[in-house]
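My questions all concern the structure below.
One protein chain is absent from this view; the other protein chains keep their places.
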Amino acid sequence: MCMLVGAVVSLPAAEVPEAVATVAEAVGEIDDKRAAYEELVAGQGEHAYAFNFFVVSMLWTVIAAAMVFIMHLGFATLEAGLTQSKNTVNILFKNLGIICLGLLTYALWGFNSHYPDGDWLISGFFALGSPIGDLNADGGDTFGYGGVELCMTGFGDFIFQAMFAATAATIVSGAVAERAKLLPFMIFTVLLVGIAYPWVGSWHWGEGWMASLNGGNGFKDFAGSAVVHAFGGFAALACVLLLGPRTGKYVGRRIRAFPGHNMPLATIGVLLLWFGWFGFNGGSVLSAAPGPLGLVFTTTALAAAAGGVSAAVLSWSILKKPDLSMALNGVLAGLVGITANADIVSPMGSILIGLIAGGIVFFSVLMLDRLHIDDPVGAISVHGVCGVWGIVAAALFDVTDSGYTVIGQLIGVAAVAVAAFAFSYIVFGILKAWMGVRVSEDEEAEGLDIGEHGLEAYPNFQPLAER
Amino acid sequence: MCMLVGAVVSLPAAEVPEAVATVAEAVGEIDDKRAAYEELVAGQGEHAYAFNFFVVSMLWTVIAAAMVFIMHLGFATLEAGLTQSKNTVNILFKNLGIICLGLLTYALWGFNSHYPDGDWLISGFFALGSPIGDLNADGGDTFGYGGVELCMTGFGDFIFQAMFAATAATIVSGAVAERAKLLPFMIFTVLLVGIAYPWVGSWHWGEGWMASLNGGNGFKDFAGSAVVHAFGGFAALACVLLLGPRTGKYVGRRIRAFPGHNMPLATIGVLLLWFGWFGFNGGSVLSAAPGPLGLVFTTTALAAAAGGVSAAVLSWSILKKPDLSMALNGVLAGLVGITANADIVSPMGSILIGLIAGGIVFFSVLMLDRLHIDDPVGAISVHGVCGVWGIVAAALFDVTDSGYTVIGQLIGVAAVAVAAFAFSYIVFGILKAWMGVRVSEDEEAEGLDIGEHGLEAYPNFQPLAER
Partner (left out) sequence: MCMLVGAVVSLPAAEVPEAVATVAEAVGEIDDKRAAYEELVAGQGEHAYAFNFFVVSMLWTVIAAAMVFIMHLGFATLEAGLTQSKNTVNILFKNLGIICLGLLTYALWGFNSHYPDGDWLISGFFALGSPIGDLNADGGDTFGYGGVELCMTGFGDFIFQAMFAATAATIVSGAVAERAKLLPFMIFTVLLVGIAYPWVGSWHWGEGWMASLNGGNGFKDFAGSAVVHAFGGFAALACVLLLGPRTGKYVGRRIRAFPGHNMPLATIGVLLLWFGWFGFNGGSVLSAAPGPLGLVFTTTALAAAAGGVSAAVLSWSILKKPDLSMALNGVLAGLVGITANADIVSPMGSILIGLIAGGIVFFSVLMLDRLHIDDPVGAISVHGVCGVWGIVAAALFDVTDSGYTVIGQLIGVAAVAVAAFAFSYIVFGILKAWMGVRVSEDEEAEGLDIGEHGLEAYPNFQPLAER
């Protein structure tokens, strides 16, 4: 034993104190390290990683909100450009009014009704709204608000969604242009944007009943082909049916063209909408996650391009002239078509979705005219019909095998369309009975700018006599 | 040996088990540490945290600068739209010239005079300017440049502020439209933007004497209701008083309307200004801090919306027709009103600020016409009067209890207004005496486009005869 001890001691004995000192030093270092680590964790470590991702994502959210805002300028210029100069002030006023009223009603009621956070009046189907408060309070300005799934602050969430909210009414505004009376339309707008839009939207984005669609995989509507665009398109259809066509549009079997008065304005509109759509779809990633972001920008751009090309080629082949307004609507059709599925399709899939959307809008515009449904800017075809297409395409072109079915998707979009149509038909119908929704024939002939606003859009220029 | 052993054992023997235990603990700790390190791989170091926050914030700074740049397109189209077609080229030329000259003078003199960094000629009151150099040098491209308070590089700081600089002259340009001579106006622009704007701005943003206002809490002017907008508005008032009204505007008690020649252009202008304002106010957070950013976007949007609604409703009730140009100015009024205080008010506060601003601009526009102060685009009311309102509202609606008082705020904005007015009255007055500041009556009647530029804005269209 002593030998053993001796043996042990003979070599390492001298080093034992050193070893012990080293251990002590090591422990000290570890203590320092622990302190540093704790400082890191508490201050900026582990959390900092998430914090910076959160900061980037939140920045993207507000930039995307600003881009969606620009879509309202796009709608205003597109609708003004595609209609007659005597109704331009009216269209601009309506579109400006819609974005203003949309933001205010969404703050005062819509947001909390759209995202009830489990606090339903009728479970999964309807929630009450209320004014927003300090959304930065109670962790609303931290990663804790929505985590990776909704990587923004409460105010970021609000302002991004608020910019979407007014879109539905804007879609309707184009379809009822050149004949709808201002006051009832603005009342309708407040109710559509303030009440109906968040109500229907809550079914999907508010985690309502649509989560059970597609065998529990949920309804697939990435950025709103259904809950924004089809919603607006079918609301527009109801209003157009109640309003009737513009005077002189359909005389017997003859369909008279009312060409848009300012094609540069219409083109500005479509290209601003396309630009804004990068925020609409890109922002719907709900974070700055690099993979989805690049994919969504790419599929959005390619679908728009393909939609423009197919509508232009069809008009060139069938109508014999390449029609600019058809090409413009083709671009929008591609954009609406990709909106439901931009994050789950391949680039080649997005091109096909756009090509088909461009074809759909071409035939739908012609078809509605045949049916004497007068939609001056093609809003029902672009947003309603292609909105349905986008939802179906999500099942057909999904490369992620997420279990979306055509039937499940159709159920979802049908529910949205029926609700939008019914709500609009009832509310606009009541307004029609109560105060009338259409201007007089004299006012229609003279133009709504003088009749409703006492202001001309282009007072320095000589308008052409009635054609 | 035994001694040795004894010696070894005598002291450390008792500690050997402890040492062994310590070693075991150390090994355990090291395992924990390894786990912690691996966790840290998913997290990050102290330095990286700040670096990435800096990278995001700097990115936001340059994007916000680009958005503020777009406001110059907004001003150009708004001012062109609200005036007559015979003066359109002149307005476009002036606005293009202002942004070009503004950027150059700010680089050559303004920036260093605006932010003297303690290097005053007259302490807290006036500093000399000089050309910018390599702002990336000496840590100008690191977090060290401005820290969390000004989270950008030196060039980021420069370009963001440079985009603001030209705004003041642009505000004046709208007010003097349709009668001011080009050359003296451009000379005035260079002096206003190059000298006066950074001089007055240095009082507040350059850490000048205004820091002592409000009992040492400092003047509250978040993004420039006073030092940008009221500055421009009161400079405009001085120039308008020196110029006099447009010929035929006020005949006896009759006030003749000169309706804007292109309402889509004016609407494009206001919506681009609104878009750009998200960069103007949002960028003034001076970092990408998520909490303030979401709040500022929200309050900016709600105030604009409320301003548009209140001005529209007032025009509808009082003038009997919903006036588009009034609604447009209402939106701008709300934006100017929220600019001083967007980061310290609640959403409901911002709505109230906007509603009041819309009312103020409505009555101010009517009042100035009564006083025969001819401001073709309403710039004095929108920027001057509502700029004052925004400063006062910062004291009234502050939810952060920062100690801003109405009286302190009024002192600050009064100093800005007086300085802007006096500088402009003197400089534009000298130019008036020296070379005249107004075109001839013949040129005014024919239009400045032909007179000053020999170019028409719309040569292919038939203008209406004099009305």
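By written order: A and B. Residues from 1 in each chain.
Assume contacts are C-beta pairs under 8 Å (C-beta built on N, C-alpha and C of every residue); 3 or more make two chains touch, one makes a residue touch a chain.
Everything quoted here is computed from the prediction, not taken from an experiment.
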In the whole complex, of B:Leu59, B:Leu242, B:Leu396 or B:Ala414, the residue touching the missing chain would be B:Leu59
Per the definition of touch given earlier, which of B:Pro116, B:Gly129, B:Gly156 or B:Gly233 contacts the omitted chain?
B:Gly156
From B:Leu82, B:Ile99, B:Ala357 or B:Ala394, the answer for touching the chain not displayed is B:Ile99
Given A:Met348, A:Met367, A:Ile407 or A:Ala445, the correct residue touching the omitted chain is A:Met348
The listed residue (A:Asp157, A:Asp323 or A:Asp374) that touches the chain absent from the view is A:Asp323
Touching the unshown chain, chain B contributes residues 5-6, 9-10, 13-14, 16-17, 19-20, 23-24, 26-27, 30, 33-34, 37, 40-45, 47-48, 51-52, 54-56, 58-59, 61-63, 65-66, 69-70, 72-73, 76-77, 80-81, 88-89, 92-93, 96-97, 99-104, 107, 131-136, 141, 152-156, 158-159, 162, 182, 262, 265, 268, 452-462
Per the touch rule stated above, chain A touches the missing chain via residues 1, 4-5, 8, 12, 15-16, 19-20, 22-23, 26, 29-30, 33, 49, 52-53, 56, 59-60, 63, 67, 84-86, 259-264, 267-268, 270-272, 274-275, 278-279, 282, 288-291, 293-295, 297-298, 301-302, 304-306, 308-309, 312, 321-325, 327-328, 331, 346-348, 351, 399, 458, 461-464, 467
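Note that in this section only the chains that are shown with their structure count from here on.
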Using the average of all C-alpha atoms in each chain as its centre, how far is it in Å between chain A and chain B?
29
